[in-house]
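Just dropping this structure here.
A protein chain is absent from this complex, but the other protein chains hold their places.
As written, the chain order gives the labels A, B and C, with residue 1 at the start of each chain.
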Amino acid sequence: MLRLAVLPGAVCGGCDVALASLGERLLELLKHYEVVYWPTVVDRKLSDLLKLDSVDVLIHMGGISVEEEAELAREISSRARVKVSFGTCSVYGDIPGLNSLYTPEEVYEAIASQVDARIRSERLGLPRPIEYSAYTDIVEPEVLAPGCPPDELVLDQLFELLVKYAETGRLEARLVLLGDSESLCNKCPRNPKTSKVVVPGIKRLYEVRLDENKCFLEQGVLCMGPATRAICDHSCVRVNYPCTGCGGPVEWGSDAGLSAMSAVASALMADMEKAVLEPGLVGELDEVRDVVGSFYRYTLRKSLIYKLKKARSSGE
Amino acid sequence: MRIGVFVCHCGVNIAGVVNVKRVVEEARKLPGVVHAEDYTYMCSEPGQELIVRAIREHGLDGVVVAACTPSLHYETFARAVERAGLSRYRLEMASIRELDSWVHLDKELATEKAVRIIAGAVAKLAGSRVYEPIRLEVTRRAMVIGGGIAGITAALTLAKMGIPVVLVEKAPTIGGKMAMLHETFPTLDCAQCILTPLMAEVARHPLVKIYTLAEVEGVEGYVGNFKVKIRVKPRGVRVEDCRLCGFCERVCPVEVPSEFNRGLSKRKAIYIPFAQAVPAAYVVDFEHCTRCGRCLKVCPTKAINLDQREELVEEVVGAVIVATGYELYPPEKLPEYQYGAEDDVVDSLQFERILDVQGPTRGEIRRPSDKKPVKRVVFIQCAGSRDVSHLPYCSKICCMYTAKHAMLFLERVPGGEAYVFYIDVRAGGKGFEEFIKRAQEHGVVYIKGRVARVYKDRATGDVVVEGYDLLDNREIVIRADLVVLALGMVSALDKKLTEALKIPTDPYMFVSEVHPKLRPVETPAAGVLVAGTTQGPKDIPESIAQAASAAAKAAELLIRGYIERDPLVAEVDRDKCNGCRVCVTVCPYGAVEIVEGKARVNEVVCEGCGACAASCPVGAIQLRNYTESQALEVVKAVLRVK
Amino acid sequence: MGEYGLLSALDPITLVEGVARVVIVTSSDGGDVRALYQIMEFRGFEKLAQGRHVEDMPRIVSTICGFCSWSHHLVSGKAVDAVFGRKPPARAELTRILVNHIQILDSHLLHFAFIGLPDLALWGEKQRDITKLLAKSPEVASAALKTRTVLKRLEKRLVGKIQQGPVVVPGGVARGLTREDLGELEKALRDVSGAFNTLYKFFEERVVESELFKRLLESEEFTVRCYSMGLVRGSALEHYDGALRVVDSKGRVVHELASPAEYTSVIGEALVEWNHAALPYYKLAGFKFPDEESTIMVGPLARLNVAEKVPGERASWEYKRLLEAAGGKPVSNVALYHWARLVETIHSLEALEEMTRDSRLLEGEVASFTGTPSSRGVGAVEAPRGVLIHDYSVAEDFTVARARIITPTTINNTSINTNLSRVSARLVREVKSSGRPSPETVSLLESIVRSYDPCNSCATHCVRIGGEVITTSFTIVVLNERGDVLWRG
Partner (left out) sequence: MSWSPRVVAFLCKWCSGAAAETAGVMRLRYDPSVTPVIVPCTGRVTPAMILTALLNGADGVLVGGCHTPNDCHYVAGNFKAFKRVYMVKKLLQQAGIEPERVRIEWISATEAPKLARVVSEFVEEIRRLGPLGGRRA
């Protein structure tokens, strides 16, 4: 029996649900693994986990946002043979990573400024917020399972991988990035694979009646598909919603936001640049009021712009 | 990497400001650099020898020459490294003269900058690979689309260079608009007299193959090997058997307006457009022919075949010249001038026919409505042109031909009156201004102003023109016999053809050239050239000049039988590509297409700008020797240096 | 409270185990005991919402909680509709209601099977979770697991993803459902109902009939007499839309807000220093803690308190049974939470069952594009755990200027603490006498928290710090006034 531990960091629970949705296959896993820790599902105390000097597989969910969380993640990871970074928070920082541009104080103030009353009361020890980071920023995992939350495709691959590891005790590569190594565009049912993909102008979601078959970019709707790793079966596109990029970049370490930004900007009105000229183009580009939220919703924490901002504020 | 850096003093040009010795020291520290030295004049024989020797002695596999600019000496040093057995793609130049020593005084800073520039060059070189030049066999044959004066000129020019030509004309005869003209400005020589010999010559030329009644249906392939599908409509008359006896025409019961005389006269359903038509043969207008068969009976050579079908032929050519010419702006769009409503309002080409001795009135100037001799004519310039609600551009030739019309009219009709409404008179051209002057001396009255409306006075049959004279600042009313509209020029090009050839146009369907100054006859689609008014309003000499130059450009591609190109173009990693089509979209040359779901670059068509590479969301398409990783390394390298 | 002054200087907790922590503080004489259900998170959605395209919010906020992601998605959608002043067409509205029912179904079944049943059925044992239940009563556990698989497959089909999937767009939904979709729904419902009946039977026999349950129903410690808040349509149970009603501890209707935007007249938020999450309270009473007078309860129980009837034959029958067991309204015993979830589960099953035959889901526009925009939009829905409110203010370019999010678990925090404090008194006594509390007492304490089903990721939407979400396990720490740890569970 191998030991499997599931350690949540800063999570929403989506990853728990996703992992739990293996359903009957969980039982299959239980043939190979003893779940020594999974607070959401198994009533075992952390103290029990800390008694173990080693676990075979650690599945880490969520990002890192307090000192204690970081310590814990490092501690347990140091005892784990295989570390799986599970879910986009853990791998890329995900939506909470959008706060990477602010200090914890600024974040707290946003809440504090809205309440009706601030009460002087007993002050119990609260964990020390640190700058939010992805699990992969503090630990080097062997397996990356992106997705918000990870979709069937990734879950299947992870399941296979875990069973295989239980049988062989080996992994295919030093770093395994789950999902198919191509962008969502490649198999997108809306990509005719002919003609051009001219972005006629940029429309925000409240401005456009979404065509259920046409490429979103050709409808002027931002879609991260071209730059996003294929970690799902076009879950969102299939229900007529553009890809927002939760799968992260096609290749580990590249900046999906910048690539998508460059691609979209380049294809924007490519057929009429000389007619509308700079002002016409600016008019469309300015439709994107929220560049960060549009191109970096899930990967800001890993972006060049974040690093730049960081370097800057540390420089000051 | 074994890179050598060679720093040129260029006498004092560089060394006077840049501390060359220090640059050499610093260069030695750069990653991959195994050798660095300086010399007074690297471009000199001994300088080049020094590079060659160093390559051999130190087994260099890359060379950076820090000197002037590639535009000046890249070839020089490329040959040098090739002499030493190194590929030219393993050479980089660092322009520390123009970009540094010549623009800075501060020795310290200039020296640092030199090192940064060199560091960039070294970093780029580190990622460069060696490529063979691209060579493509081409079909030594050209196609000219459009048999007007531009097309004829292009075809003849090529044929005379020994390059076979296929000339495609959609009308039953070549000759185009020029054939309709009476005389040409500013010399007033007869158009037919100069055009028809050319028509005959091109028809005779053994290397020229002419399709009339033909239109391009589709185009496959690319520069060097275009497969062009041509739809050829039936002529109904075997050209070689037609003796031009005209019996058929006489017995033909069907009458329709003559295109050649622009409706001012009638022709039969079997007809010859005009006497000197080429090919010299009758043609059946199958649209109107009733198939009564009378012509069949009278034809002495049995040349007529009313059951002839249209056919689809394919021609393979290496280059295409588009010379589809122009049409007049549809006068119906200018209702204020009453064209169509009133027979005595005619367009400029109709007036050419009226003037012409072969024209509907045998050259006598009578009003179309009641054949009454014309005494007073009003010419309206800029009919459609220079008008934002119609054609914002100037059609360029109208001022001149209007002057010509007016002058010819006054010559023909003693005591006649000619009035010209104009916005500006544009006579920029050899002998043009003088010509306008002559017209005015002849008594042509020029009125600066616009015409408000034109209407027929039923009582007198006059055409009344109400306008405004801006100079005298007064309303002006002229009772004329005839009104001539100087209609603007619009492109005769249609979307079907532009899409087949992948050539862009401006909003008025005039072909956009690759570069308006440097490459005025080349379209962004490699191997597709443009001549005449297809590219924009022009007069005859300009069209001819451009046609000749288009022919020359075509010859440049075809004459050697193959094209050789710089291999530094885009290439696709098909494993990475996801077929998102962004590259296809941004490529200005149609050089990228999606094949089996993934992008493929046509090396011959690609010009190597790298727009696709910079747009690719997954870095699958890269510009050779300017890959993204190279670019990023260069950036880091220049900033790494203190 | 003087002694807390002392305490405030200290930070006795070195180990954080998840977000949920019950800290019991006692004065030296043991007279003043209070339990603090402490949420320490700091995820900051209020901040990261700023500058976003408001129409993107429904997708963004769905990651506040992976358990009720659709509730957040839908309520955000309603707030966005309000911003653009758009009224979704019937087809879109129905689609959202359908999705909301599935959300309730999913969450209730998950809690009921994975937490409620183990907690009550394995009473007294140290480990009370699904794996243990699996050993004890496999048929029940596998029925529970079955509902997961079926529902997840259904959700994937309808919304693309098992959670955080896209449904709403401003003024409607991204796509209309198809006949095939409804076919799938019908199939899924059949399977779920099957599995549910197994669970239901088990609950009947092993829980409702049990001595334990009877005892809990009498337990004062399980009782809380406070305001209940929930949505009602007419006066019937409602989960998606309708008026926001508040009844007092006597069951009298004290407020009925037609528009959710008026919530600010009833609910206030206070920030205390022992908790990162703000504590909502009954505004008219002012903030007193812990005090039932300023406490509002939301969720299944509260909903049954504000509503006068439950639509659906079987659901209303079950509702009546519950009220009998409770001895009439208002229901104030939190042990009945589990039962209340059953009632709602049945209701949603029945409602969905009906919708499979509703042709309006298949015809007409999916979104409206007309309306008068405004600078503020508020939405409210009944999430599984209770009233959920999103309140956005936007700039002229429709980017978010300010976002306020009030979640059921934060609202319930004070009422949780009220119950906990009651048990804690006993627990402290035991600790002082024998150095450790009895397992029974600990179970009670855990059981209280579990019946509320606090969703900490929701509660902690304002905080990034992670931890388990459905609290099957959490630390209990007993401190004296000097902050020394007397006992830690």
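The rule we apply is simple: a residue touches a chain if its C-beta (ideal position, glycine included) is under 8 Å from a C-beta of that chain, and two chains touch if they have at least 3 such contacts.
This is a predicted model, so every value here is computed, not measured.
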| item | value |
| --- | --- |
| Among the chains presented, those that the missing one touches | A, B |
| Residue of B:A280, B:V316, B:M509 or B:V638 touching the missing chain in the full complex | B:V638 |
| Full-complex contact with the absent chain, from A:V41, A:L158, A:C236 or A:L258 | A:L258 |
| Omitted-chain contact residue, chosen from B:L99, B:A203, B:I423 or B:V464 | B:L99 |
| Positions on subunit B contacted by the hidden chain, ascending | 69, 71, 95, 97-100, 102-106, 109-110, 112-113, 116-117, 120, 514-516, 518, 524, 586, 588-589, 607-611, 613-615, 623, 626, 628, 631-632, 634-636, 638-640 |
| Where the unshown chain meets subunit A, residue by residue | 101, 255, 258-259, 261-262, 265-266, 268, 270, 273-274, 277-278, 281-282, 285-286, 288, 290-292, 295, 304-309, 311-316 |
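Keep in mind that, in the parts below, only the chains that are shown with their structure count from here on.
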| item | value |
| --- | --- |
| Graph class of chain-chain contacts, one of line, ring, star, complete, other | line |
| Most distant chain from subunit C by Cα centroid | B |
| Chain closest to the middle, measuring from C-alpha centroids that were averaged per chain | A |
| Whole-Å separation of chain centres (CA-atom averages), subunit A against subunit B | 52 |
| Centre-to-centre distance between subunit C and subunit B (centres being mean Cα positions), rounded to whole Å | 71 |
| Residues of subunit A touching subunit C in the complex | 8-18, 20-21, 23-24, 26-27, 35, 39-46, 61-63, 65-66, 68-69, 72, 94-96, 98-99, 102, 104, 106-108, 110-112, 114-127, 129, 132, 148-149, 151-152, 204-206, 209-210, 212, 232, 235-236, 238-241, 244, 246, 289-290, 292-294, 297 |
| Touch list for subunit A against partner subunit B, complex | 182-183, 185-186, 191, 193-198, 225-227, 250-251, 254, 256, 259-260, 262-263, 266-267, 270, 275 |
| Touch list for subunit C against partner subunit A, complex | 1, 4, 7-8, 10-13, 15-18, 23, 25, 36, 38, 40-44, 46-48, 50-53, 55-56, 59-60, 63-67, 69, 80, 84, 114, 118, 126-132, 145-146, 148-149, 152, 156, 158-167, 169-171, 174-175, 268-276, 278, 283, 287, 289, 367, 369, 397-399, 402, 404, 455, 457, 462-470, 472-473 |
